[in-house]
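Dropping a structure here in structure tokens format, bear with me for questions.
A single protein chain has been removed from this complex, and every other one stays in its place.
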């Protein structure tokens, strides 16, 4: 259910409607728009009686949201969600393409800084690097943990890059949220509902990767879990799904880009590194993602991929990353985008 | 790596080998067999030097385990693992077929007791019921939590049934382990590695459901996560995978039964309720699962499925459950099994 | 559309209704049942006007068939279709389980006769063997063609087995139909609509294998193509579908057995050899197929599978086949079936 306020509704009227919703045993989600505020109503105690709500002061109309996802839906919020970062002009979901780059895992301070310097010089605004790694085998390298978080914090200071890194579980969620700018929830955790709810109580944007066999609706329902707890800054990320097709590690499902954009206002990145698992497919698929309308890409870059502790075969070289940036910059205007590549202060 | 001890090796010799492994920075997993003890070695610090180990007293040979899963592999433990329960003749993985039955969710004490009485009367030895429910929507019924656990505890007392219920996250894991006999890890959590590791520190058997797009190897690697922490009582459960095929909710992959049994010693149940999502497919698929060689089945039974709070369409009626038991009892000897259906004391 | 005749309708009345349907530009399909005859109406020229039909003599009612498949549907024919063979008590779709066995390809007269003798002795009533082979590579063994058909004809004479073999294309369809008792349409040809229509003009039963990515509805629509041309003797065969799951060659979708039986009257076999691609999975899956309610199984048997020209790894040994027959005989009564294993005359 969605309460649409009149354009001239006052903050007091909005507050009164929220209070009333709380009294009814539901949760209000005020969502300010360019023209007027809408208030989403969620809760699992059954139907809201719309009669009373419609009679409240400042209310324009009360709308039933037919989709199972409410807050993630364009029915509830028509305008694209844009994620902004204090003290930075970097955005996700705006006209500027967002490019996230970095190694699969932070393996050492030297490695991470070397890569960060190169991707920053090529124009990346976001740095990714695994501190806590979800590994199929309990005997594989599990990440450097807090040390990696600290290295990435240094990278933010030095190169002005915003940091995106994965939180594996509730134990490390707060720590990751403390050090990172965006908290990633990985594909294997896309339906870890407890973790999603906890991420919903953070005050940091959440990058949510699509599960290996998640439908579009399940993907948005996972975002809804985060949003239902009050965190509306969710970034979706397509990273390939699992099918019979064996020429690539996963099947990158690019046609979900226009499909998601039709029904949701959330920003959407594409990860062609995990999406293909092959270095020589990353550039073509990064171009394809932007051409399809994605808000940006997330790629693995490594200066010595042949000796990487994880995901070497899908990591591109820094030079390839620089080429990719040139290509995406050319591509951007065709899809109504820009790719600002102002070199960061520290590198100049 | 696996250290096979001589048949006549003493407990002291076994302990000495374990101590030596710890000194090397690895973890020893002593696995007693019918003939002799084997000691699995795990850890992610690289290769073990086998020379020293082979020269220790009581050691027969040191074997490299080629599969990525070690402790879950038949290479490490040839004999089938059997799960036993103190104070009960019920087993999982032995000659007796294990039958787990109960509602998707515990909805009320009355509902749960009524169903428990009926499934016990029909010969079930295990009761399942959701206390904490993983739901696609944050707005759907999430389970009764601790109250449900208490109801199931009462069911154990009253009907002598062993209780299997899902732990959704680390917050509730200990609580579930305290009240239940077997802790279930759901399909969506199959690669929630933190949860798996914590379940590995429990001293309760863990029932691990196959993920919706998990390969056989990933399934066993998830079991390996639990076992690598010292909990060797893992029960595997096939519950259908996600494919293009749309005549059923999932595609029940029964041919994984012989495939798993070839490579792993862990017991394996099949869940035809989630595996098909259709009441009228549950009995045929339960028979098929046993005919394929599964160690038992796990089915959803509800006395009023049409008004169930979750999974109504796939829940069978108590009378259907009773028919299923008769059929499985007839089927059992053909696959070298028995289905003991001694009516529980409380019902007599 | 379906015209249901009254129980006492005369042959003349039935003929008059058929004539009327032809006049309207449609095709009548008289389908005699135990109680009364129904007449299916097909054609792609639009809607039939039911008013006139209902007023014809002998007509009980005219029913709209809501499913896209008409003649294959239980709405049109409630009773199970049974395929019978002149001069043989072998059936497909009746109470007796149908067992089809033989090598993937006929490689030589000696090989084929040796295998045929063994499977006949173990109780098979049907013999399968490839004369024309659909091979992924143009450079692979393509079958012995007419010579193979002649060898199988000899096998029919000698061992009383009914012959099932694949017709690859319209060029060889008539030839195969001339020599075989059942014409197989392979999985790769399941939507070769021209071939299906031509098979619909044969007067021999057609065994139709499910395509590797066919839904239940597409499978029945393929059967409908054959039936729409007047050949109502279609045998369905589940042989595994293509999914991400890699522990077997295909994913045997056994839950399609009850799903198909709910909506269609056509008999249904299961092929656990192609369904799994692994010798040691064939017996468990053959048992599972029968336990799920299939009308029989189709298995590859080879006396020297290690040197087979095709599909060696999935072919079972004659001794395994004999064991399978013993197991299926025991299983049959549990699912209301029998497995007559009278040794064929020639072998006695």
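Per-chain numbering from 1; labels A, B and C assigned in written order.
Just so it is clear, a contact is a pair of C-beta atoms (placed from the backbone, for glycine too) under 8 Å apart; a residue touches a chain by one contact, two chains touch by 3 or more.
Only a predicted model underlies this, so the values are computations on that prediction, with no experimental measurement involved.
> Just name the one of A:213, A:228 or A:310 that touches the chain not displayed here.
Residue touching the chain left out of view: A:213.
> Kindly state which of the options A:10, A:35, A:89 or A:255 is in contact with the chain not pictured.
A:255
> Using the touch definition from the top, which of A:35, A:89, A:307 or A:330 touches the missing chain?
A:330
> Considering the complete complex, identify which of C:11, C:25 or C:68 is in touch with the unshown chain.
Spelled out, the listed residue whose C-beta touches the missing chain is C:68.
> Would you indicate which residue among C:175, C:212, C:263 or C:326 is in contact with the undisplayed chain?
C:212
> Using the touch rule from the top, list residues of chain A that touch the missing partner.
213, 215-216, 241, 243-248, 251-259, 262, 272, 275-276, 278, 280-281, 284-285, 287-293, 327, 330-331, 334-335
> Name, in rising order, the residues on chain C that touch the hidden chain in the full complex.
Chain C touches the missing chain through residues 42-44, 68, 70, 134-142, 168-171, 188-189, 191-195, 197, 212-213, 218, 221, 224-225, 228, 241-242.
> For chain B, enumerate the residues touching the unshown chain of the complex.
On the chain B side, contact with the omitted chain comes from 242-244.
Here is the rule we use: only the chains that are shown with their structure count from here on.
> Quick one: chain B and chain C, Cα centre-to-centre, how many Å?
For chain B versus chain C, the centre distance works out to 38 Å.
> What's the distance between the Cα centroids of chain A and chain C, rounded to whole Å?
Centre-to-centre distance between chain A and chain C: 51 Å.
> Round to the nearest whole Å and give the separation of the Cα centres of chain A and chain B.
35
> Of all residues in chain A, which are in touch with two or more distinct other chains?
242
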